[in-house]
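Just one protein chain is left out here, and the rest sit where they should.
Moving on to chain A:
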Amino acid sequence: MNYNTKSPWILHYDGSSCNGCDIEVLACLTPLYDVERFGVINTGNPRHADILLITGGVNDQNIPVVKQIYEQMAEPKVVVAVGICATSGGIFADCYNMVGGVENVLPVDVYVPGCAARPQAIIDGVVKALAVLDEKQNAMKK
């Protein structure tokens, strides 16, 4: 039995988002949604995190940051792209410095739609990510 699904620790990184998706991510922690019910902890430390939640697209400046954060996380790890910006660059896609969605830099496991992504959708995305996490854990054992 894997306990990843029972205790997903999340690291939240704000790429070049408008901050709309970020506050929705934090809304998940409020008493209304209370993701700690499922054992979710919002850590600030990549070494401790299982799930990397990225909001907003990637631009030229934060590519090394995003990569470094990802590399510092311990296996098994998954990436969840929250919001349209993280998926494709969204309304910022045409900006001169934008590279586009997170997938251009990291392997993204789950995409969460919405502008801004609703807390329900984010929680749903995290639950989907847990299935991927479980698979990766099983693959690690072999």
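By definition in this document, a contact is a pair of C-beta atoms (placed from the backbone, for glycine too) under 8 Å apart; a residue touches a chain by one contact, two chains touch by 3 or more; residues count from 1.
The criterion applied here is as follows: contacts and distances are computed from a predicted model.
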Chain left out of the displayed complex - its UniProt protein name, from "NADH-quinone oxidoreductase subunit H", "SoxA A3 domain-containing protein", "Cobalamin synthesis protein/P47K" or "Electron transfer flavoprotein subunit beta": "NADH-quinone oxidoreductase subunit H"
Touching residues (missing chain, whole complex) on chain A: 2-4, 6-7, 31, 34, 36-39, 41-45, 47-48, 50, 72, 74-76, 137, 140
